[in-house]
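For this view, one protein chain was removed and the others were kept in their places.
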Amino acid sequence: MIDNKLIELVGITKRYNGSTVIDDLNLYIRENEFLTLLGPSGCGKTTTLRIIGGFESPDEGKVLFGGKDITKLPPNERQLNTVFQKYALFTHMTIAENIAFGLKIKKKSKQYIKDKIKYALKLVNLDGYENRMPDSLSGGQQQRIAIARAIVNEPKVLLLDEPLGALDLKLRQDMQYELIRLKNELGITFVYVTHDQEEALTMSDTIMVMNQGYIQQIGSPEDIYNEPENAFVADFIGESNILSATMVKDRLVNILGVNFTCVDEGFGQNTPVDVVIRPEDIDLVDPEDGVLTGHVTSLIFKGVHYEMEVMAGGFEWLVHSTDMAPVGSKVGIRVDPFDIQIMHKPESEDEAVSAKGPEAW
Amino acid sequence: MVNFRRFLHKFYLGLVILFLYAPILVLIVLSFNSSKSRSKWGGFTTKWYSSMFANDTIMLALKDTLLIAVLSALLATVLGTVAAIAINHMRKVPRTIMLGITNIPMLNAEIVTGISLMLLFLALDLNLGFITVLLSHIAFNVPYVILSVMPKLAQTNQSTYEAALDLGATPLKAFFLIVLPDIFPGVISGFLLAFTLSLDDFIITHFTRGATVNTLSTLIYSETRKGIKPEMYALSTLLFTGVLVLLILVNHLGKKSDNKNGKI
Partner (left out) sequence: MKRKSTFLLSTPYGLWMLGFTIIPLVMILYYGLTGRNGGFTLENIRLIATEENLKALWLSIRLSLLSTLLCLLVAYPLAMILRNTKFKNSRFMVMLFIMPMWMNSLLRIIAWQNILERRGVLNTLLELLHLPALNIINSPAAIVLGMVYDFLPFMVLPLYNTLVKIDENVINAAHDLGANNFYTFTKIIFPLSMPGVISGITMVFVPSLTTFVISDILGGSKVLLIGNIIEQQFQKLNNWHSGSGLSLVLMVFVLISMALVGKYDKGEGSAGVW
């Protein structure tokens, strides 16, 4: 895992008409990694991908590929391929011609191209579709062809720009597994852009959460979910209860006037902090056993669990539980110390605002 | 490299614009030429601009041109919009047939269209004149209206019309309150297209006008041999400038409302 950085972005800045879309971004992508760029629309994730692909050139900074500077290299000379949003298939060519496009440019032999088409179509489960036209395929099938068209060129890196965005939910979930299988079979690096946090958590080795041109957090899906570094990440990834609180001292935090034991240290004494508690980490207990008490204000059956809202200490808590408490009943709230995630308050007013309402679409 | 390319692009654009506007420039210059000869510059004058109003032939042709353009565009718009709605609701086969027939006047040679209409009018024993020209203009304008309205109809949501009916509107009311506002941009552009085509038409008018009526185009054509009256240059310069000003105004207003909508 050491020093096999395949792609490096160094100090990348990109502006459009005076507004900064990406600000001094630094990132490296390792060989064989599945990296997801995750964030709301307009956060700069697609622009980052397009800079790696060579479709945009950064105003400042460098793109390194295997240690070589490729910032000025046009897309047709880069050793990576892209799967575009809405697939961008060549509608005037057959499926076979689409897939053969890159290989013909590389002047591969007829037999080689034929074999590759067959192999690629098998890989994406569309054997026998050689002579169909793209328009006659469903969205999911077009998606697979777009992937096949890219991977026959044996790129070291595959860039995917919201490839599943146009598909319906069921198909999207199927394609997620499909993509993971593909990546494992091909053994190449995937850089994946999405605004769908579930997709990111399911597929990635590493997730980079972006907002307003800045990296918010880079880490494994578990890190990002369990230990969000700030309120934006916590709110964007999964559902959560985010509260203002005061760190009384190490391992003790005051939430809504009540002291909770936690596991975090090093925040100082009486420091204002943000606290994240995931809805599934809240235990509903008898009122007398709870640290806080309140009453249930709503109850919805969600299949795997019940979703409840509990009014306690002046805050509406979101709770996921397999146990059910009827609306109006009095309950106590408890949280295990390691389920309380403490975060620094955002430094600027700006970030605080953006942390409030991430628009997912 | 990039800059050189950009320069080349601008240069090419400029060249084509020069090509397109050179004759217009010549006409504008001629409208201020005090010599009646079009190959000699006799000094600057605006006299043609005042004398054109006193020229009965030109004024009558102008009146007829505008009248035919407005009437034919208006009638073609009504006929074409209704037809577009009907075609939009047809099943595949009649629809294809109707659209095929609609294409004929647009794709056929104008000279053939003009001749065929002339033969029709003469066979019907109609005297060639204002009415026959008007009918002919409607005939070649309708397809363009349909062509402008059809795409808008395809975009409208059929369920809004049904919702209006569901809420108690009569079909007629639902059409005027719901469908028409939706397709209105297409209707307007169809009208403008028809108006423009009618205004500039020569060939079809040439065959269907007989000897009694003149549009600006036919008047100009009859003058080509003996020399165009300078008033004609003045009149077309005036018309052209009018349209130009109108377009710039519309464009300017359009840009303002774009800004208001916060377009990036």
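Going by the order they are written in, the chains are A and B; count residues from 1 in each one.
As a convention for this text, a residue touches a chain if its C-beta (ideal position, glycine included) is under 8 Å from a C-beta of that chain, and two chains touch if they have at least 3 such contacts.
No experiment lies behind these values; they were computed from the predicted model shown.
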Subject >> Hidden-chain contact residue, picked from the options B:L74, B:L99 or B:L126 >> reply: B:L99
Original post:
For the full complex, which residue in A:K62, A:K86, A:K118 or A:H320 touches the chain that was left out?
Top reply: A:K86
Subject >> Selected from A:G11, A:P74, A:G139 or A:P337 as touching the chain missing from the view >> reply: A:P74
Original post:
Of B:I131, B:A163, B:L177 or B:L244, which sits in contact with the chain we cannot see?
Top reply: B:L244
**OP:** Pick out the residues on chain A that sit against the missing chain.
**Re:** 53-55, 74-77, 81-82, 84-86, 88-92, 101-102, 105-106, 149-150, 153
Original post:
In terms of residues, what is the contact footprint of the unshown chain on chain B?
Top reply: 9, 12-13, 16-17, 19-24, 26-27, 30, 38-39, 79-80, 82-83, 85-87, 89-90, 98-113, 115-120, 123, 135-136, 138-139, 142, 144, 147-148, 150-151, 171, 188-189, 192-193, 196, 200, 202-203, 207, 216-217, 220-221, 224, 228, 232-233, 236, 239-240, 243-244, 247, 251, 254-255
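One rule holds in what follows: only the chains that are shown with their structure count from here on.
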Subject >> Distance between the centres, which are taken as Cα means, of chain B and chain A, whole angstrom >> reply: 54
